[in-house]
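Up next is chain A:
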Amino acid sequence: MGIDRRGFMKISGLTILGIAGGASIDGLASPQTPHDKAGRAGEKRLAMVVDLKKCHSQEGCKDCVTACHLYHNVPDFDNRKDEIKWIWKDSFHHAFHSMEHEHLEESITKGPTLLLCNHCDNPPCTRVCPTKATWKREEDGIVMMDWHRCIGCRYCVVACPYGSRSFNWRDPRPHIKDVNPDFPTRTRGVVEKCTFCELRLAKGQKPACVEACKEGALLFGDLEDPESDVRKALDGRFSIRRKPELGTEPEVYYLV
Partner candidate 1 sequence: MHNTGKVIIGLLIFLVIAAFPIWYAVAGGKTGDLPELEKAVKGENCVIDSVEMREIHMALLDEWRDEVVREDDRWYKSMTLDSTIEKSLTRSCLGCHTSKADFCDRCHNYLAVSPYCWDCHVDPKEFK
Partner candidate 2 sequence: MAEKMITPEELAGGIDYKPKKKTWLDPTVEFKKGTWNYAAPPQNLEYLDLPNPRKWSPIDEDWKLPDNWKEIILEGLRVRIKRFRSLQLFMDICVRCGACADKCHFFIGSGDPKNMPVLRAELLRSVYRKDFTTAGKIMGKMVGARELTVDVLKEWFYYFYQCTECRRCSVFCPYGIDTAEITMIARELMNLVGINIEWICTPAANCFRTGNHLGIQPHGFADSIEFAVDELEELTGIKVDAPINKKGAEILFVAPSADYFASPHYYTLLGYLALFHEIGLDYTWSAYASEGGNFGLFHSHEMMKRLNAKIYAEAKRLGVKWILGGECGHMWRVIHQYMDTLNGPADFLEEPVSPITGTKFENAKNTKMVHIMEFTSDLIRNNKLKLDKSRNDHWHPTFHDSCNPSRGMGLIEEPRYVIRACCNQFTEMPENTIKEQTFCCGSGAGLGTDENMEMRFRGGLPRANATKFVHDCDGVNILLCICAIDKATLPPLLEYWVPGVEVGGIHEMLGNALIMKGEKERTTDLRGEPLAGVESEEEKTEEEVSEDA
């Protein structure tokens, strides 16, 4: 078959996007309900804390990215257009352009900023998914992906304000250098992103990136637990989140 379901969706998605674009923008612009903490008593709220100073201390380090991509069979296309990103680095300016000013501390702004899916508390991406292939797992707050269900419509790609989602324009498998047989690859026509290593968590492991970071720049844990690393880190230092004005409530925090 020259064209499969996802290929078809890819083509038709372009058209549908034009029509549905209005709908998803509405979703973004609609007034956000305030973060209701009482509603999730007893549940976990998994979060990641990135210590920018520690991260910047090792220039050119890509340990976390490599570990993640290796574990999750993330393909490497030599082509920015097709690039699949789970965790990646970009300039501070790009990551936090609204809170940037000329005289920010250089140790924060000089190096690239580590970016990944924010696992927002109020994610716009899940709301637009027509098949519920992406949804927020209520018990721990992970924004999940079910690749069995994804039809490649890319509404979520459009809806995510952080560019955290990538679409497989091409068959990824030939572009995976070392395949990890314990983790599925994806196929052409599905969207993918960071899942906070939900499979590793299920096995009692830490996320791959956290484990790989020798500097201890990445902390991971439950925000509802006052004893957790992340809570302690946030208690002690000032932290920022990306684009807080959108009301998406990211669960990735940056210590500055």
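How were these picked? Simply put, all candidates are chains of the complex that A comes from, given by their letters.
Points to keep in mind about this one:
Please note the rule applied: contacts are C-beta pairs under 8 Å (C-beta built on N, C-alpha and C of every residue); 3 or more make two chains touch, one makes a residue touch a chain; residues count from 1.
Keep in mind that what you see is a predicted model, and the values were worked out from it rather than measured.
Of the numbered chains 1 or 2, all belong to the complex, but just one touches chain A: 1.
Residue ranges of chain A in contact with candidate 1, taken from their complex: 73, 135, 137, 139, 144, 146-148, 179-187, 198, 202.
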